[in-house]
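One chain of protein is taken out of this complex; the other chains stay put.
So, subunit A:
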Amino acid sequence: MSRVTKFAGRDPGPAARVAGFIAHLRQNGLRLGVAEADVALAALTHVNAIRPDDARRALRAVCTGCKEEAERFDDLFDGFWMDMGRVKQKVIPKQTATANDDVHSSRDAQGEDAGASGSATAPDAEGGEADSDGTGKLIATRQRNLNRRDLRDLVRPEEIAEAEAVARRLGAALRDRRSRRRIAARRGDRLHFRKTIRQSLATGGEPLRLLRKKRPDRTRKIVALCDVSGSMSVYAQVFLAFLAGLLRADTAADAYLFHTRLVRITEALRDKDAMRAIGRMSLMADGFGGGSRIGPSLMRFADTYAKRFVDGRSVVLILSDGYDTEPPAQIDEALAKLRKRGCKIIWLNPLKGWADYAPVAEGMAAALPHLAAFKAANTLADLAALEAELASL
């Protein structure tokens, strides 16, 4: 049987299908505008669109914009165009069912939007299977929906606003004082007299171009890695708000979640709408509240993203309780590798706030020698109180 999706006879045609596909990508978090649908359609006329592989390649070039999107694209493409020959019920995006099932919070009813009977907002039949054979879209069953946490239930908009203020202050504290020396700059506050005169020699002593200098901003970049494994889920509310606030307050900041694997959430959290950003993050945080593999996650970070985003002017914030299911040597090795990049590592452990806490967890003990600071953080107030300490790093 061909895997290619069969479209219904009443389907308006290729333009609507492409529009439907763009809507499908948009639902899945790709940021695509109206113009992209136009370009996608134009692109298909330049390749042999009958061949699925060519169409796939053309659409991938048009619709993706970064590595992560390019990696996800194949699944999304298959989901829409390669639905094992099933007739696609819904091609044109409808106002009533635009949101993705996976992003619905518990406030909305869950349901399948492709069953022949019933609508997206009506409860589905027992067992979560399609009503009739061959016309259903394969989606997750109710069981799986329950397993997946919607992070929007955990975080409130006010908290994000509050966290944003805290993050802004922390960021300001981490950016160390500006240098006394002045360096040449395009838009400096003073004239760079020596350079101006020197360059004026080329124009016979006429200072045609006035060169400037300024005190350089020695910004520190914050990279936050947040543990969202089961043992950390009680603190998730604070930390997720903090991450959302951090990325909104600081355009250079970078954020990751890890449980049994590592996910970069910077792109998702940069969304202008804070709650939508958290919603998009829920999609990525599949596995939230599960086991923790801190060592391998940190190692993966050191081997991949850190090479691109961490340098001597970065501060790596790790928000975790240090309970790792993997051997502690891995944490040790990963942090040593990270430190070699010249960054400062700060570990915020919610357990440290407890009266008789000692870092006896093997993972935590292994991490200690590499840390520039090891602090407690349970609430936003705790995070705010770190300001003074971080400023002295």
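Rule of thumb we're sticking to: contacts are C-beta pairs under 8 Å (C-beta built on N, C-alpha and C of every residue); 3 or more make two chains touch, one makes a residue touch a chain; residues count from 1.
Quick note on the criterion: contacts and distances are computed from a predicted model.
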item: Options "Inner-membrane translocator", "Type I-B CRISPR-associated protein Cas7/Cst2/DevR", "MoxR family ATPase" or "Carbohydrate ABC transporter permease": UniProt name of the undisplayed chain; value: "MoxR family ATPase"
item: Hidden partner chain, touching residue among A:R3, A:R209 or A:R261; value: A:R209
item: Per the touch definition above, residue among A:V4, A:A70, A:L191 or A:A381 touching the missing chain; value: A:A70
item: Residue touching the undisplayed chain, where the options are A:K6, A:R60 or A:H370; value: A:R60
item: Among A:A42, A:A172, A:I197 or A:A381, the residue in touch with the chain that has been omitted; value: A:A42
item: On subunit A, residues whose C-beta touches the chain left out of the figure; value: 31, 33, 35-36, 39, 42-43, 46-48, 53-54, 57-58, 60-62, 64-67, 70-71, 186, 202-204, 206, 208-209, 266-267, 303, 308-309
